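Coming up: chain A.
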Amino acid sequence: MSLQHYLVISAILFSLGIFAVLTRKNAISILMGIELILNSCNLNFAAFSRFVTPPENIDGQIIAIFGIVLAAAEAAVFLAIILAIYREFGSIRPDEVDTLKG
Partner candidate 1 sequence: MVIPLISIILLCPLAAFAIFALLGLAKRSFPRQDLLSTVAMLAALVCSFLLLREVVPNPEPHTVDWISLGKITFAMGFYLDSVTVIMLIVVTLVSSLVHIFSIGYMHGDPRYPRFFAYLSLFSFSMLFLVVSDNLLGIYIGWELVGLCSYLLIGFWFEKDSAANACKKAFLTTRVGDVGMFIGMMMLFAKFKTLSLYDGTENGIFTLVEGLSGTGDIIWLSIAGILIFCGAVGKSAQVPLHTWLPDAMEGPTPVSALIHAATMVAAGVYLTARMFPILTDTSSLVIAYIGGITALVAATIAIVRFDIKRVLAYSTVSQLGYMMLAIGAGSYVAGLFHLTTHAFFKALLFLGSGSVIHAFHAMHAHHDEEHADGEEHEHDDHSLVHEHGSEIPPDQDMRNMGGLRRKMPWTFGTMLVATLSISGVPFLFSGFWSKDAILGGVLGHAMVLHSPHYYVLFGIALLAAGITAFYMFRLIFMTFFGEPRNQEMHDMAHESPWVMVVPLLVLAFLSLPVVNTIWFNKDYVKPPPQHHIQAPQHAQVVPDTKTGDANFGMAFFWISEAQAAEEEGGKNTEKADDAYRIHKLAHNIAMVLSIVVAGLGILLSWLFYHRRRFSAESVATKFSPVYNLFWNKYYFDEFYDGVLVALTVWKSRLFAQFDGSIVDGTVNGVGTVTRQIFAAFIGFFDNRVVDGIVNRVAEVTWAAGGRIRRIQTGAIQTYLFVVLGGIVLIILIFRAL
Partner candidate 2 sequence: MLLSLMIFVPLLGMIVVLLLPRESEELIKRVTLLFTLIPLLLAVVLFISYDRSTAGTQYFVSVPWIETFNINYHIGIDGLSVTLILLTALLGPICVLASWRNIEKGIKAYMALFLLLETGMLGFFAALDLFLFFVFFELTLLPMYFLIGVWGGPRREYAAIKFFLYTLFGSVLMLVAIIAVYLNSNVINGIAAGARTFDIPTLIERAATEGHALADRTFQIWVFLGFFIGFAVKVPIFPFHTWLPDAHVEAPTAISVILAGVLLKMGTYGLVRINMDMLPEGMAFFTKVTEETGLWGYSLALLGFINIVYGSFCALAQTDFKKLVAYSSIGHMGFVILGLAAGNEVGVTGAILQMFNHGVISAMLFLLVGVLYDRAHHREINGFGGLGNRMPIYTGITTLAFMASLGLPGLSGFIGEAFSLLGAYERFPTLAILSTIGIVVGAAYFLWTLQRVFLGTLNPKYEALPEINKREILTLVPLGILTIVLGIWPHFAIEMFSESVVELTTKIMGTLQANL
């Protein structure tokens, strides 16, 4: 498998993520979309470090690992906030959370 395959896959993942974020009517699925985006990035880094950079250089993979970590942290915060939202609004539909506008 060549670099292109990986890039195409990650691109598809990214697009799916964006699509999810834009269309889902549920905060949780938005979170999933975000996770997709982040993972597509990680995939990219890993692929590049495999194909582009010299083998002894593993920066890309390190970044990918950090990416996973931060994604986890983000998910945690996100879920906490969704809880708060649910407490305040009794719903986690993003389009119902729109008191602040204009």
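Criterion: contacts are C-beta pairs under 8 Å (C-beta built on N, C-alpha and C of every residue); 3 or more make two chains touch, one makes a residue touch a chain; residues count from 1.
Candidate selection criterion: all candidates are chains of the complex that A comes from, given by their letters.
Note that the structure is a prediction, hence the values are computed from the model and not measured.
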{"item": "Candidate from 1 or 2 that touches chain A, complex-wide", "value": "1"}
{"item": "Interfacial residue positions of chain A with respect to candidate 1 in the complex", "value": "18, 21-23, 94-95, 97-102"}
